[in-house]
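Let me give you the structure first, and then I'll get to my questions.
Only one protein chain is missing; all other protein chains are in place.
Moving on, here comes chain A:
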Amino acid sequence: MKPSLLWVAAFGAVLILLPQVIGSAYYVNLCSQILIAAILASSLNILVGFGGLTSLGHAAYAGTAAYFTVYLSAHAGFGYLAGAVMAVAGTTAMALLFGLLALRASGLGFLMITLALGQILWGIAYRWVSLTGGDNGLGGFTRPQPFGIDLADPAAFYYFALVVFGLALFAIHRFMHSPFGQSLQGTRDQPRRMSALGYNVRSIQLLSFVYAGFWGAVAGLLYAYYHQFVSPHVLHLTTSAETLLMVIAGGAGTLFGPVVGAALVVILKNVASAYIARWMMLLGAVFVAIVLFMPDGLVPGVSRLFRRFRNTRRTAMKNTEPDAAALPPTLGKRSA
């Protein structure tokens, strides 16, 4: 077994045992929120980390899917499954449209277009009161009971979120290591060369954009199930910016970076604020520290520290096992 697989198995086991270990419903709920944020951040990571496309409008997909599913299932009389399928399909179609618009530009232009599109959706949610409830939001939504399992129970919902999270992470991992994912990374590093090699850069980027939108929609679906309520805040620029922060703080372009980033942000926001009145400053200070000391994010930064520590210890001990030192120490290895 490769060490990376071992790590994944250990990580998975910890996640599965988590509700039994912590017991308290509050912390289990917090973990569910981390999982949801992690799916959203991971989907944004497809664009930011692997595609080099920095988007400031990623809340659009989570928010739209959340609005769709609450509206369809709680107010328009559709079932949960129908509502969920339509929400994800509709949002993915919207991602296609947004991709067509946003990918006409690159770099800063791309960033601004995604920002503008996100703001348009926020404006619609805020203003189309008859459909969205305006700033009072849409409520009256209950959690579904698939196969007789009541998701209103915190632990049941956690496992539900965990299954989706596992699927999302696996799917994103497969996507990134597929030839298509490799070509996306190619368009990030050498767009002109990729073009010269006969790759259609724009359609590669567009497909990835839609794929990211799809997983964003799935995160939005979970968000709606978790909160049973949706208001324009979920579509707001701050949600998009926060998601981007998760990706960057955790480590863009690594599989587990956004997960770590999501955990960091959710915990700081919800737990630290109970003890520290000026938790916003703490959040700021943590990000400044990350940017200063680990500019490529927590996961790459920590694994580099770990590697350096191991190497110095090894040289000090004059260890002479050459093949052990050559093993990659982390999971999130990035193809060069």
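One rule holds for everything that comes next: contacts are C-beta pairs under 8 Å (C-beta built on N, C-alpha and C of every residue); 3 or more make two chains touch, one makes a residue touch a chain; residues count from 1.
Simple rule for what comes next: contacts and distances are computed from a predicted model.
Asker: For the chain omitted from this view, which of "Arylsulfotransferase N-terminal domain-containing protein", "Assimilatory nitrate reductase catalytic subunit", "Indolepyruvate ferredoxin oxidoreductase subunit alpha" or "ABC transporter substrate-binding protein" is its UniProt protein name?
Answerer: According to UniProt, the chain not displayed is called "ABC transporter substrate-binding protein".
Asker: If the hidden chain were put back, which of A:Gly90, A:Gly139, A:Gly166 or A:Pro191 would touch it?
Answerer: Of the listed residues, the one touching the omitted chain is A:Gly139.
Asker: I'm checking contacts with the chain that's been left out. Which of A:Val129, A:Leu167, A:Val291 or A:Leu305 qualifies?
Answerer: A:Val129
Asker: Decide which residue listed in A:Ala196, A:Ala277, A:Leu292 or A:Ala316 touches the omitted chain of the complex.
Answerer: Of these options, the touching residue for the absent chain is A:Ala277.
Asker: Since one chain has been left out of the picture, which residues of chain A touch it in the full complex?
Answerer: Within chain A, the residues touching the omitted chain are 24-27, 29-30, 33, 127, 129, 134-137, 139-142, 152, 227-229, 231, 233-234, 269-270, 273-274, 277-280.
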